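What follows is a single structure, and I will ask about it in a moment.
Only one protein chain is missing; all other protein chains are in place.
Note that the chains are named A and B in the order they appear, and that numbering of residues resets to 1 at the start of each chain.
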Amino acid sequence: MDKLVEVQNLKQYFRVGGSLFGKQYIKAVDDVSFHIGKGETLGLVGESGCGKTTTGRALLRLYEPTGGKILYDGINITHAKMQPYRRKMQIVFQDPYASLDPRMTVGDIVGEPLDIHKLSASKKDRSDKIIAMLERVGLNSEHANRYPHEFSGGQRQRIGIARALAVDPEFIVCDEPISALDVSIQAQVINMFEKLQDEMGLTYLFIAHDLSVVKHISDRIGVMYLGKLVELANSYELTFHNVHPYTRSLISAIPIPDPRINRARHRIILQGDVPSPLHPPSGCNFRTRCPYATAICSEQEPEFREVGANHFAACHNLDKIPKA
Amino acid sequence: MQLDVSDFLPASDSEKQSLVVMRDSVGFWRDGFNRLKKNNIAMISLVVIVIVFILAFIVPSFYPYDYAQQIRGSENLFPMTYSTAEQATIDSGVSVFPHFLGTDNLGRDLSIQIMMGSRISLLVGIGASAIILLIGSLYGAIAGYFGGRTDQIMMRIVDMIYTVPDLLIIILLISTLRYPLKDLADNNPAFGWINIIGVGLICIFIVFGLLYWVGMARIVRSQVLTLKEQEYVTAARALGASSSRIIRNHILKNCIGILIVTTTLQIPAAIFTESFLSFIGLGVAAPMPSLGSLAASALGAITSYPHRLLAPSLMISLIILSLNLFGDGLRDAFDPKLKK
Partner (left out) sequence: MSELLLEIKNERLSFFTPAGEVKALNDVSFSMKQGEVLGIVGESGSGKSVTAYSIMGITAHPGRLIGGEIHFNGHRIDLLTETEMRKIRGNEVSIIFQDPMTSLNPVYTIGNQICEVLLLHTHCSKKEARQKAVELLTLVGINEPERRVKQYPHELSGGMRQRVMIAIALACEPKLLIADEPTTALDVTIQAQILELMMDLKKKLGMSIIMITHDLGIVSSMCEKIAVMYAGKIVEYGTIDDIFYNPCHEYTKGLLNSIPKLTEVEHEPLVPIEGTPVDMLNPPAGCPFAPRCKSCMQICLTTMPDYTYLSDDHYSACWLLQKKEFETQQEEK
């Protein structure tokens, strides 16, 4: 499969704290490498502070990367002018209430990318394209003159998707697009993402904290913890044959909506809290909560390497961890 | 209840859809105006403001008396009374327009003076607020949008300006500029208007332009800082929008509400400053009346002719109060945080 998007050793650090006492950095994304093939969906999961949202935004150059390389379709875009790439790489945001300008009509919101990239030949052409886009996401033309606050969360998310699709992109970063929606609406939006992917040949980076959703929609999944990728494998492998202790406890912590399975389940409950990103533990940053931590874990960072067919993980003690 | 077989027939999609009705579309402005209309205090204030405007700008053109016109024999009249000369005229059959508020010590009708004074106050208030709006919002928007070093430097300048004692500067300016400006007015016919307006008023405007815009700058800056972080601005960047497009379409549009409200509240503050300065003799030049100077000249006669002090004072209070209440109403109506 061709690689559409690739990141190599991506680093995104943010400076915090006063300059008098020396610079302190939050290493939001710390040496992350992966690639996404054309037409594929790569899921990125992790808890708060793991860096998955920052990765998505850094990929789109919404931040200036501190280090590493970003390649799009083979071309190094780490320091390139992004204007031409903005047509091909789009993003759908998490908060349907904040990502739409409350002073613009829905039609103008969806039409803005058309205006920026000069994609419409005339006023009528623009209007036609906007209506076509709205209908594609399940809205209709009468919605074009209304304002965002008149719509429900699910509908606003559709508007955001319509906006991203207006430029006919190749790659979309979906930044927690369904977390803020009601459960009964989430399924609609998930199905719509899948349908659009089939129809338009899109490639997705799907970022979410809900592994059930990510597993459903993704071909491959990457698990992040405190800025590092700890495991990367295809969905089936990651769910049923995972190797990293964090992945295992993450899956174990998810409540399954099935009472019989719950009663039979053995839960691994992690102790303690997520360490502060300002002072990550030395060596492997998961070692403070890891049931299998040994001496080497505090001295050396584990290498992110291939441990199976297309299956990567970063852990010193894989041989000590029982098979899933 | 009685049930029938037909009750259990399936319902069609259109029948189901008919149950779902979307609420009427209401834009941001209409929604805000609706809320404003429901605010009784704000509406009453608006009516008062409109009446004051009519009195200040329209009525004087039709008024039989002029503000500078001194009527001999009609000095120090109480409201709605006539001098002996005027009484004689009435008796002889010719009607005399009544002095609603009486006259001052030089026989000038007080009503027209109050109206002209209100006009001056309103013009100064609006003019000064316009200057503040222009300078302040531009300054604040630049500082807020570009952030970083630029913002730091610009805001330190603002801090320094805050510490300057405004009254002192006005007095200094007036004393320094009085004679040069007078010379300019006397020698150069193009600058004749300086004499009419008065050096004091010019200095007030200069000082407003130099010092008073800082409040607006701070407000606009903080608004721009907040708006910059909004996700829809990030979304616009992700779409490929340029900085100017973002400022124009996203940031400024979302500032208009707060700009209108702040300006509306700025006007009474400016009017108050002008009235105060005129009261202490630093404002408009005689014979141009200002509510403040009218009050000042009435001070001496406070025990014998209290109406001469009451009228301008009440007028100042009315103008400032109604503008403040209306501005408050505007802010409540358009404050996005109050919206759910």
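What we mean here is this: a contact is a pair of C-beta atoms (placed from the backbone, for glycine too) under 8 Å apart; a residue touches a chain by one contact, two chains touch by 3 or more.
Because the structure is predicted, anything quoted here is derived from the model rather than measured.
Of the candidate positions A:Q197, A:T239 or A:T288, contact with the unshown chain belongs to A:T239.
Across A:M200, A:I256 or A:L278, the single residue that touches the chain missing here is A:I256.
Only one of the listed residues, A:E64, A:D273 or A:D319, touches the absent chain: A:D273.
Touching the missing chain, out of A:I190, A:V307 or A:I321, is residue A:I190.
Annotation for chain B: contacts to the undisplayed chain at residues 1, 3, 5-11, 15-17, 19-21, 23, 38. On the side of chain A, touch with the chain left out of the figure occurs at residues 47-48, 152-155, 182-188, 190-191, 209-213, 215-217, 236, 239-240, 249-259, 261-262, 267, 269-271, 273-274.
As a convention for this text, only the chains that are shown with their structure count from here on.
The touching residues of chain A, when paired with chain B in their complex, are 60, 62, 82-83, 86-87, 90-91, 93, 95, 98-104, 112-113, 116-117, 145-147, 149-150, 160, 163, 167. Against chain A, in their complex, chain B makes its touches with residues 22-23, 25-28, 230-232, 234-241, 245, 249-250, 253-254, 336, 339.
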